[in-house]
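So that we are looking at the same thing, I have put the structure below in structure tokens.
Note that this complex is displayed minus one protein chain, with the remaining chains in position.
Coming up: subunit A.
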């Protein structure tokens, strides 16, 4: 049955067949993200041989690793971006992509996230924000909405969620966009832009977790969660004229930043060139 479905999927060539079917729960937004990413790669005609995908720990970390057929590095919890930094320095001509969740990248990995944005290293991060720790059983996350119920906030969440896109934009990224899994075409376009930008790019995808989040917050059907996203999404242009009170509980979507800034690995190589020039180390053949 599963085999039949996969054989009809036109982008199957991008997937690691021996790893299928996926371990994702029915109704999970992870499939949408994987599909959007595969579409973006396909539309840009990126050869998967020119891709390295890095992820951390958690449900969303599985989306592209192991399922996407490229070099994939599945790392420790929270550290995917730091691992990817080493990969990018070694392979500056490849597209280095990090796909992981909010708990992984913005909580335990928050430090690496803001510093990679500050450095503006040419890595594309697709951050899947489902407001919850899914794999460990639905505990409260730094992205859980104020007042929401989880297994470790059984009465209600009294902490305010981290605004990931706003934070990363402020830290200095070249490109930042936020969409939900209900905005698939916009999401694909943003992933395409992010992959092409020379610098640190982040695409935050608000994604449904009906099993761990929805079930405990009166939205146990995936479609209910998608309707919640659609109803509460506010385009960034409109949000600019709204007060914080009006924006409470809304999802601001769209492009936050799209700008050119000096990129880290380019600067690093420029520096090496200058130093070698300065010390008269340039030979007939450049060994770098």
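Assorted remarks:
Simple rule for what comes next: a residue touches a chain if its C-beta (ideal position, glycine included) is under 8 Å from a C-beta of that chain, and two chains touch if they have at least 3 such contacts; residues count from 1.
The working rule: contacts and distances are computed from a predicted model.
A chain of this complex does not appear here, and its UniProt-recorded name among "Electron transfer flavoprotein subunit beta", "2-oxoglutarate synthase subunit KorA", "Branched-chain amino acid ABC transporter permease" or "Lrp/AsnC family transcriptional regulator" is "2-oxoglutarate synthase subunit KorA".
When the omitted chain is restored, the residue from A:71, A:166 or A:224 that touches it is A:71. The hidden chain makes contact, of the residues A:89, A:170 or A:184, with A:89. Counting the whole complex, the residues of subunit A in touch with the unshown chain are 16, 18-19, 48-49, 52, 54, 65-66, 69-76, 79, 82-91, 94, 111-112, 115, 268, 271-272, 275-276, 279, 281, 283, 285-288.
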